[in-house]
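With one protein chain withheld, the remaining protein chains of the complex are depicted in position.
Which chain is which? They are A and B, in the order written, and residues in each are numbered from 1.
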Amino acid sequence: MFEQLNEIEVRPRVPEGDSLVAVSVRQLSLGYRDNPKALKDISVDIPERAVTAIIGASGCGKSTLLRCMNRMNDLIDGVQYSGEVILDGLNILNPDTNVTALRRRVGMVFQRPNPFPKTVFENVAYGLKLSGGASTRELEEQVEQALRAAALWDEVKDRLDDSALKLSQGQQQRLVIARALALEPQVLLLDEPASSLDPTSTFRIEELIYELKQSHTIIIVTHNMQQAARVSDCTAFMHGGQLVEFGQTETIFTFPAKRETEDYITGRYG
Amino acid sequence: MPVTNWRHVKSVSLGLLIRVASFTVIFALLGMVVQMMVVAAPIFAASTLERIDAPDEGRDTPVSRTESRDADLTRRTYWVSKGGWQLKGTPGNPWLWVHDQTAVRLNVSELPSDFSIAQLVGHQRGLAVLVGNTLEHFHFSQPISINDVPAVERVKTVVMGSDIVALAGHPRLAVVALATSLSEIQVVDFRNPDTNLRIQVDVAIDRIVWESPSLIRALTSSGDPLLFAFRATDIGGDWRRLLSPIQYEGYPSEEYLWLPLPSAQAAEPKFSVVPLVFGTLKAALLALLFSAPLSLGCAIYVGCFVSEAQRQRVRPAIDMLTAFPTVVLGAIGLFWLAPRFGEFLSALIGIIALFPILAGLGVFVVRGLGWRWVRHDALDDWPLRLLPLVLLVIALGATAGLSGAARLPGGSLEAYLLSTGLSISYFNSLLVGIVLGLAITPTIFSIAEEAIHAVPRNMAAGALALGSTPWQSYRDVVQPLALPGMIAAIMVGFGRAAGETMILIMLSGNTGIMDLSIFEGLRSVSASLALELPEAPKTSSHYQVLFAMGLLLFGLTFIVNTVAEIIRARVRMRVRGL
Partner (left out) sequence: MGSNATIRRRRLSSSRYERIRSLAMIGLSASMVSTVLLIGSGLFVLLVASAGDWLFLSSGRLDEGVLDRLNDVFFAKPNLENGLTGLFPAIVGTFSLVMVMTLFVAPLGVATAIYLTEYARDTWYTKLIRISITNLAGVPAIIYGVFGLGFFVYGLGGQVDALFYAKRLPSPTFGTPGLLWAALTLALVNLPVVIVAVTEGLDALPNDLREASIALGATKSETVFNAVMPAALPSVFSGLILATARAAGEVSPLLLVGAVKFSPSLPLASRAPFIEFEQKFMHLGFQLFDAALFARLPPGGLGWVACIALILVLLIGVLNLIAVSLRTAILKRKTFENPF
């Protein structure tokens, strides 16, 4: 397993047809010192090249679930988990998994933009340089591609050598997305990406998501229901560490199957 | 209402009390510097010569007695006893050494025979000889063996502008007072001939005498004496002599020397600050060399790779080192390390030399145990898990080093090094560096760790999410931000090492030599202050020079600390904006 994830082939894009499963979560339970039952027995299949939204009240475990997909939960003190998260037929929760390689296939964007205190170019190129061995021209091409994909190229193409911290909040967030996109990940995890942005930037991010889903699987955690409804194809509703309901967004928002889902959506609580 | 008035009064008086107390404190703390400057100030004063009014006196002054004893100086025979010989000289004739008992006579070729006046100076250590219009200063140096004749060598030559009619040698210093034919009184300090100390009078001078080390009496033809006060510091009135190389009496060349209390009777005191500053810097730099890898390594690990809970445990554990006051460390160094220093060094070399091999071995061992044993997610336990490995490395390396040393020609490291001609002191700089390095490690660790920990975790997490290894995220994201803080930590450590006294006194040998070799001893400013101040008379130049050195040390540490604090403040502001 150690060896397998080392050499990765980027899979060819299969034309529209069967909706394949990108990530399959099976009976995932997770706990840590401050919260022994953060996730309880979750099973869900995330569809490929679509946007899946995870919604729920604060503290229900949305971010925790998201962070399982790229093993970022390992950073928490005393974390323990059971169950499986299957990507490409491999359980990434296995201790022998090459976590660094995993994180290049599953990218993440955090809630607050966290660009490195480096230039715009350096930020986007960071992940590429880790893999090593790219020539400067290749790097420049890949950086430009990533910035275009994040709809930021036009705004920064003359400022590539400026400090990334000089950009506005919205631009910084798109920069961080570009940084993740540069590695051409299979899956993109977005943890409340627009919650610290103004409405205009939020709108631009949502547009971006819509474009990106053609080529990436996107899982987005959001506390903003309207955003979930606008942006996602499928929605998962969580409550108290459990997955209450999962299905097509339209269905969830118009004819939810569970009472709790309906209560949340109609704003009766949370 | 009386109650409110009383409370108000109380508040005002308490406020007053607080103000008084704090002003006293602030005044005392800042006044420290002022007081030290006041004490040290005289050392920077130039020599002075000024005319003072003669007090009323009768005929029977000490001068008249001296006067009747001294006939015309230009025709006098001079002699001085030195180590069983007598030096005799008469103007116009060659000088001779005459042995007390055997009456053997030896020509003294170094001294000129065509002189007009000769005077002893400086506790009879030296001779000032007037040849024409040139003053020549000679110094007697100790003979090698008892019956050898003392050596005489010319130290300085000063050309005077006009004819000299009278000459008198200072009893203590290498200084002469003279009167010229143009009615000028001049004082020539052989240590610093460039000083221009002269006073014009309007009467002709017959004779000139040193009544006391600071009083000159000039006798005029009219009989009224003129008095002059002379003041000079022990460093010859030029503070730059504290810093420049000087050819002292009896030394073949210019040197930087600190010997304020020379062992030889009444030899010239030597005040050069340079060897002491050199010693301080040498010790501090060596200490940094040993301490930096240790403390920075700890700081990186604790600041970046460890969980909060563990950090609260490990930080105090490392701070336990501060439980040993520097006296204790010095004593341990003195009694345990110094006797075994050769073996310790061999062991250390063994460990360092073998380290790459042992590290590679460690990798294979771990690979055999499976990567699970050292997963990135179990970083908290590593110091404990690695402890057996560290002990193993130390044991293997030490044995390798010791057995390797035993195989060297001579049987041990010291013997081998001695045979190559290297001189090794029992108290050497390396010993000081090691113990001092240990003493400053907690300081550097504390500041550096704080700097590393201050970098937001968010940023490091961002790097991890892009697939970097924990070390890469530290190196690429955390370290650039924490680097100024780490540098500040090193600076503070340097300041502490420069100011440390006990370890230096106990382990440096306190030899005032300036040698780049790490196997030789050194003498630091702090040790000199501690050892010499209690004995220095409070009016002496020695005392003042010591205070000046105290100010120097104070200034050095103050500047270093201020720069470090500025760096840290800047970093704090930068990190806050992230």
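By our rule, contacts are C-beta pairs under 8 Å (C-beta built on N, C-alpha and C of every residue); 3 or more make two chains touch, one makes a residue touch a chain.
Bear in mind the structure is a predicted one, so any value in this text is a computation, not a measurement.
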Original post:
Which of these, B:L49, B:C298, B:L345 or B:L430, touches the one chain of the complex that we don't see?
Top reply: B:C298
Original post:
Which is it among A:S24, A:Q111, A:S215 or A:Q242 that touches the chain not included here?
Top reply: A:S215
Original post:
Any idea which of B:S116, B:T195 or B:T326 touches the chain not displayed?
Top reply: B:T326
**OP:** With the full complex in mind, choose from B:A498, B:L522 or B:I567 the residue touching the hidden chain.
**Re:** B:A498
Original post:
Which of B:L219, B:V277 or B:L438 touches the chain that is not shown?
Top reply: B:L438
Original post:
So that we can see where the missing chain sits, which residues of chain A does it touch?
Top reply: 6-10, 12-13, 98, 100-101, 104, 130-133, 145, 149, 181, 184, 214-216
Original post:
Tell me, which residues in chain B touch the chain that this view leaves out?
Top reply: 7-8, 10-12, 14-15, 17-19, 21-22, 24-26, 28-30, 32, 35-36, 39, 293-294, 297-298, 300-302, 305, 314, 317-318, 320-332, 334-336, 359, 362-363, 366, 374, 376, 379, 382-384, 386-387, 389-391, 394, 438, 441, 445, 467-472, 492, 495-496, 498-502, 505-506, 526, 529-531, 533-534, 538, 546-547, 550, 553-554, 557-558, 561-562, 565
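The rule we apply is simple: only the chains that are shown with their structure count from here on.
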Subject >> Inter-chain centre distance, chain A versus chain B - centres from mean C-alpha coordinates, in Å >> reply: 63
Original post:
In their shared complex, at which residues does chain A touch chain B?
Top reply: 2, 70, 72, 74-75, 77, 95-96, 99-104, 107-108, 110, 112, 114-117, 126-127, 130, 165, 176, 179-180, 183
Subject >> chain B - residues contacting chain A, complex >> reply: 307-309, 371-372, 375-377, 456, 458-459, 461-469, 472, 476-477, 480-481, 577-578
